[in-house]
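Report on one structure; see the data block that follows.
Yeah, one chain of the complex is gone here, protein chain that is, but the others are all in their spots.
When the chains are written out, they are named A and B in that same order, and each has its own residue count from 1.
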Amino acid sequence: MVKVYLWSGLRSLTDGKEAVDIEASNIREVLDGLQNAYPELKAPIAAGVSVAVDGKIISSDLTTSVSEESEIYLMQKLRGG
Amino acid sequence: MNNIHVRTKVNGDEVDFLCDPRETLLDCLRDKLHLTGSKEGCGTGDCGACSVVLEGRLVCACLVLGVEVEGQTVDTVEGIAQGQDLHPLQEKFIKYAALQCGICTPGILMATKNLLERNPNPTETEVRYWLAGNLCRCTGYDKIIRAIMDTAADMREAG
Partner (left out) sequence: MALDNAKSNGFKFVGTRPDRPDGVDKVTGRAKFGADMTAPGMLHGAILRSPHAHARINKIDTSAAEAMKGVKAVVTRKDFATDVHFESGLNGETWNVLENVMAGEKVLYDGHALAAVAATSALIARDAIKLVRVDYDLLDHVTDVDKAMEKDAPVIREGAADKSVPDGFHPNVVRYHESGHGDVDEGFSKADLVIEDSFKTEATHQGYIEPHACLGSLGNDGKGDLWCTTQGHWYAQKMCAALLNLETSQLRVTASEIGGGFGGKTTVFIEPVALALSRKANKPVKIVMSRSEVFRSTGPTSSTSMDVKIGMKKDGTITAASGVFRLQGGAFPGAPAEFTAMCAFAPYALENVRQIGYDVMANRPKQAAYRAPGSPMAAFAVESVIDDLCKALGLDPIEVRLKNASHKGTKASFGPRFEDIGLIETLEAAKAHDHYSTPLKDGQGRGISCGFWFNHGGETAVSLALSEDGTAQISVGTPDIGGSRASMALMAAEELGIPYEHIRCTIADTATLGYNEISHGSRVTYASGLATIKAAKDVVHKLCKRAAQKWDIPEDAVKWEDGCAVPSGANAGDFDPLPLHKITANMGATGGPIVGHFEATPEGAGVSFATHIVDAEVDHATGKTKIVRYTVVQDAGKAIHPTYVEGQYQGGAAQGIGWALNEEYIYGDDGRLQNAGFLDYRIPLASDLPMIDTVIVEVANPGHPYGVRGVGETSICPPLAAIANAVSAAAGIRMKQLPMSPPRIVAALKSLKDG
């Protein structure tokens, strides 16, 4: 299981939880797992998210691997200027 | 359509075109003569991207009507380089990276060339105020001013 931290604004979609345990070995499984556990997360994930793994902000690559030791944060996807 | 036949001299060449009386000199340069080096940034004389020299005087081509240049001489950015040789200002603008996107560059070059012809030894403040009618959004003007001051010094030395 990996622990995924969500931004607090998502609490209303996850029964108040800010951190969710998911069975996952890469980012694709993290995102799939989150949506399976909390279907309400489908919309914010579809709107665009990045995943920070040990401080590195991954904006697209679903194959990036994660492990139990990883620090994983769900973040909103960057829109730059 | 009441187009008017206009004969003029642009960058030393005699040219003529037909234009609607409402069309600006900038429209005519760009659309009739295909001299697209002069740019339209505002159409209201605020940005200076269309700066050209009309009868020796620096003007915004967007504030002059095409029909007004009948019998007059117009100089544009396309006429700054002499054959293969760039003008020293053009060389220094490249050297100093005095342009980022380059849209304001033709106007700033025209304005500056005209300044140095009037005043070969301007102060930084004089350059800054002379260019107050030429907007640049990319550079903060720093490298533009440095390029101009250095060119002026070189040109004075070269006599």
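Some points to look at:
Throughout what follows, a residue touches a chain if its C-beta (ideal position, glycine included) is under 8 Å from a C-beta of that chain, and two chains touch if they have at least 3 such contacts.
For clarity, every value in this text was computed on a predicted model and none was experimentally measured.
Note that of B:15, B:63, B:138 or B:155, the residue touching the chain absent from this view is B:138. Counting the whole complex, the residues of chain B in touch with the unshown chain are 20, 22-23, 27, 30, 34-44, 46-47, 49, 76-78, 80-81, 86, 90, 93-97, 99-106, 109, 125, 127-129, 131-132, 134-146.
Residues of chain A in contact with the chain left out of this view: 5, 7-13, 40, 43-44, 46-48, 52, 54-61, 64, 71, 73, 75-76, 78-81.
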